[in-house]
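Just one protein chain is left out here, and the rest sit where they should.
Labels A, B and C are assigned to the chains in the order they are written; within every chain, residues are numbered from 1.
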Amino acid sequence: MNFKHKYVFLFPGLFVLIGILIFPIIFVVRLSLSGWNSYNGLNFIGLENYVRLFTDDPRFWESFIRLSFLSVTTVTLQYVIGFALAHMVWKEIKFQRFFRVLFLIPMMTTPVIMTVIWRTFFHESLGPVNDLLQIFDVAPKWLTDPTLAKITVIIVEVWQWTPFMFLLLLAGLLSLPKEPFLAAAIDGASPIRKFIYVTFPLMAPISIGAIIIRLIEASKIMDTVYVLTSGGPGTSTETSSFYIFIKGLREFQMGYAASMSFTYLIIMIISLTVIAKVLTKLLLKE
Amino acid sequence: MGKLYTFLKYFFITVWTVFVVAPFLWALTTSFKDFNSVNGGVTYIPWVDFEPNLEGWRVLIKSPAQGGVDIVEPYFNSLFVTCTASLVSIILGTLSAYALSRYTFKAGPIKNNDITFFFISQRIMPPIVLSIPFFLFLGAVNLLDSLFGLIVVYIVLLMPIAVWIMVDFFNKVPREIDETALIDGCNPYQAFYKVVLPNSIPGLIVAGMFCIIFGWIDFFFAFILTFTEVQLLPVKIVALNSSITPWWSLSASALVSVAPLIVVAFIVERYLSKGNLSGAIK
Amino acid sequence: MKIIKTCLSAMISGVLIFSPAFADKWSDQFPHIKATGDISGDCSYEKISKKNYKGKTLKINTHAVPVIGQPTALHAEQFSKLTGATVDVTHTPAGDLYAKAMVPFKAGQSPYDIVFGFSNFINDWRQYLAPVPKKYMNTKEMKDVTKSHVGVSSWDGTMYQYPVDGDRHYLKYRKDVIDNPEMQKKYKADTGKELKVPTTWKEYGEMAKYFNGWDWDGDGEKEYGSAEVMKKDDLMFAAFFSRSVAYAKNPRTPGGFFFDLETMKPNINNPGFVEALTDWVEATKYVPPGGINFGLGDEIGSFGGGQTLFSFSWDDAFIAAMQDDSPIKNKVGTAPLPGADKVWNRVSGKWDNKYNQAPYIVWGWAVGVAKKSKVQEMAFDYLCFFSNGANHQADLAIGNFGVNPFKNSDFDPNLYIDTMGWDADIAKSYTKTLKDMEKSKNRVFPLRVRGVFEFTSAVATGTSKALAGQLSPQEALDEVAKEWEAIVKRVGKSAVQEDYAVGVKMEDNKL
Partner (left out) sequence: MNLVGENLSYKLTEELQLRKISFNFEKGKLYTILGRTLSGKTTLLKTIAGLLMPDSGSIRFEDKNFLEIPVWKRNIAMVYQQFINYPHLNVFENIAFPLKQRGLDPQKINDEVFKSLKLVGLEGYEKRKIQELSGGQQQRVSVARSLVKNAKILLLDEPLVNLDYKLREQLREEFKNIFVNGLSEESIVIFSTTDPREAMELNGEVIVLDEGRVLQVGAAKEIFENPKDLKVAAISNDPPMNILKADLGSNKIKFEDIEIDIPDHLSKLKDKHFNFGIRASDIELNDNGFEFEVELAEISGSETLLHLTRGNLKIITSIEEVMDFKIRDKVKINFKSNRAYAFDEVGNLASSPFRGSNV
């Protein structure tokens, strides 16, 4: 099928998007070539910002590595847990509707607000977690130990966004064709074999899509870090987007922040493309 | 084997349920606390551990002059902006997604997948930096601090999600259905809205839900692009977070702000239960 | 000045004695000022009610409710009733106030007529703000503002920020422990030292450590030594400077606390600052669990909730502790920031082994009127009204309003004894503490050079790495110094120097 009507379908959305974005994107590039900050206007300083970024800012690259660690870990956990949960409430189970709705809800909370709740939750002297853990005579430093603080960020992220995976994967499971399962049942395959050889391969395409989109979202991880730890202790939970936020809106080095964002964008596009390719190869066995 | 699996299943579900519910329960009790019952040691149960009061909730409807935040108007603003932007995004996104799923486009090296990725990639850029150009852009067209301006920006935020989900969805709807409609005398537009659309409701529901969620929870653009005329819920609630953290009213607001979306969750679940999500057509 | 003060106290005692009888037409209408009634002045209720701003709109961006946000909204409501103006108020979290106003400023817009912020925003904002007109400089209310707060609100003699609040860092302690003879005996027995209000950071540290981790007030909960802002956010650097002034602000070496004004070489990594940071790293051992992730809100909750022995920084924690429903009301005391037995002399390159103490007139709430505002007169009228006698006194009396003393007339202990029910000796030590800071000749003012947030953010990052144990104090501050030098280079040495000179002039008592 190929009619000229296709443009009528595609263009409204595409042009609205481009129309709204063309100016901002061009401006970001222009901004990244300027020293726009609290005392400078939109001057032109060439590639100075990029030179600074690539030669004199280890903090950005450290935050990038931290971001990669955090996003890959959280997305992996979200995927595994989300898949497990979806698989469990896929077939008949008691209170199925209740669980399905319940498991969706964390995603619907506003991160900046909900993380405040989490902060009180993990508060080392006023929060319930350590209060209850007193029974075992331990008091983990949820927010003040460099390693544990990362884990706390991961816990909160997993709580918030596992529902995203859960929903997509549950929807995927519910739309699977029945025939392969019948065939597997006739062959007398065990549940584990059935999962490995039937369910999982059938879910591969939807898995790839969900993982990629979650990686995009997880890479912007910021609210959680901001509210929970402000990147601390030290710089141990500082992520790229949070660092860009500090440079941009806190220190108001907008030009520099723009160059970081632009660099970040390029790196993300490249790495997401690579990740998508690798995942396709791994999961679809092409 | 089966027994062990069932046991593990229920065990895991229980653990996860506790994990999901815990912060909400904590928010619920905290919402009835005051300064002393938060800061004087950990307390759990109202009347037993601490004397509950409704101040945390009252703050949400009191005027700022009385020390409240008055979220009523922002609540409706948020609903309006979120729903309108979601609706527009879904309409435009669905049309584009349909085109990308059904037709082939080629402009030089750019093909369908690249256009789809272009849509999705709009979500990669960190919002911090984009907010400044958006500010200038909306300023230039005189849309700052207006509902319409926010809707325009949210469309950029939400349309990629709609396109992504709908392309995926349409790819699973056999194209022979559209072809049959054409053969049966529908022009492409009629085929789209008489045949394809009615069969895409599950996809539209999921896409709509994601749009509503991502619109509802956005803080950053709402924060930068509004001043006094228009206030959205998250901005208003975050404005509570002053140097004396009012954990009680933040807790209450967290519960209030998630409430309308629970309705959305029920709608989505209904469609899930029907089992016809994600294009189960053949 | 004295006359006003006498008048005031007379009036307040009047209120106390004849309270039910006291009423004027304004306090009937505005219960907020029922304690005093309208107080005559150039922006009193009476005067402002003569203005007619019907049909005009005033747009204000202020801090979140209640701290400063609530009085803003409240006075806006009153102002609107008096003048017929429409006043729109938005509330923004502290950390975002700067950007919220700066983004439109840079874009050449001024969506707000009045913007609230911190006093150290002044250098970045002043080009977008209208100077306070002479008319308001000469009001009765303005004449009452202390010299240092006029200084904080002004840039090189021109006032850009309308004084509505006064802030400084000082020490807060648990009176019921420090003044308790039994505790004093116990402390003496265990450590061989006197238990008293600490005058040096070392004493502060020793006491905090001793009183860390056990239940010394018998409420069934463990208590801890000190609550401090250690979270790597926008306020952390201020806590560090509070701890540094004793070691690094040497009255014998004028010409710059943060930089050597001559060379613009950062002082930040000199032994004075390193000593302060070493103390601070030590302090992580006597803060409550999670203490190194405490922001200001946590500090207020922790000390104000009775969890710690000490705290320093802004007024709020003290005010919270002194609230009516607080379990430790009237059990807390105030004192100047601790000092040190030695102070670094950057000229001689040696320690001066002399006791040194210096107040840190840290930034507080500040507010300005946008240059592009079309309703400047109304805006200044509003601000003048905001801080008129009646409103200011009523605001002071409400702890979480965040309005703190900045007028000479505020240093009257009766104000706090009468309206807020403070114990007399607490109120006296409070006002004395504040007043003494005004008198001190060895003060530090906030850094107010251009790009100030680049500098303070570097300090926060560096010190927070030290607190987290990622770097030693010396390494951390060397890193900060390196960063500062880079910023100076980027911004332009002479530009920073020019800005900094204004602050140094104040510090060196030349302005």
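FYI, a contact is a pair of C-beta atoms (placed from the backbone, for glycine too) under 8 Å apart; a residue touches a chain by one contact, two chains touch by 3 or more.
Note that the coordinates shown come from a computational prediction; the quantities given were computed from them, not determined experimentally.
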If the hidden chain were put back, which of B:22, B:147 or B:177 would touch it? B:177
Check each of B:65, B:132, B:166 or B:195 against the chain that is not shown and name the one that touches it. B:195
So which bits of chain B touch the chain we can't see? 174, 176-177, 179-187, 190-191, 195, 198-199, 281-282
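In this section, only the chains that are shown with their structure count from here on.
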Have a look at which chains touch which and call the overall pattern line, ring, star, complete or other. complete
Is the number of contacting C-beta pairs greater for A-B or for A-C? A-B
Maximum distance between Cα centroids and chain A occurs for chain C
Approximate Å spacing (C-alpha centroids) for the pair chain A, chain C: 39
Go ahead and note the Å separation of the Cα centroids belonging to chain A and chain B. 15
What positions in chain A touch 2 or more of the other chains? 126, 249, 254
What positions in chain B touch 2 or more of the other chains? 38-39, 41, 132, 136, 238, 241, 245
Residues of chain B defined as touching chain A within the complex: 1-2, 5, 9, 12-13, 16-17, 19-24, 26-27, 30, 38-39, 41-42, 44, 92-93, 95-100, 102-105, 115, 119-130, 132-134, 136-137, 152-153, 155-156, 159-161, 163-164, 168, 172, 175, 178-179, 182, 187-189, 192, 202, 206, 209, 213, 216-217, 219, 233-234, 237-238, 241, 245, 247, 250-251, 253-254, 257-258, 261-262, 264-266, 268-269, 272-273, 275-280, 282
Residue set of chain A touching chain B in the complex reads 1-3, 5-10, 12-14, 16-17, 20-21, 23-25, 27-28, 31, 81, 84-85, 88-89, 93, 96-97, 99-114, 116-118, 120-121, 126-128, 131, 159, 167-168, 170-172, 174-175, 177, 190-191, 206, 209, 213, 216-217, 219-220, 222-223, 240-241, 244-245, 248-249, 254, 257-258, 260-261, 264-265, 268-269, 272
Within the complex, which stretch of chain A touches chain C? 35-39, 41, 56, 59, 123-126, 130, 139, 141-144, 146, 149, 229-236, 246, 249-254
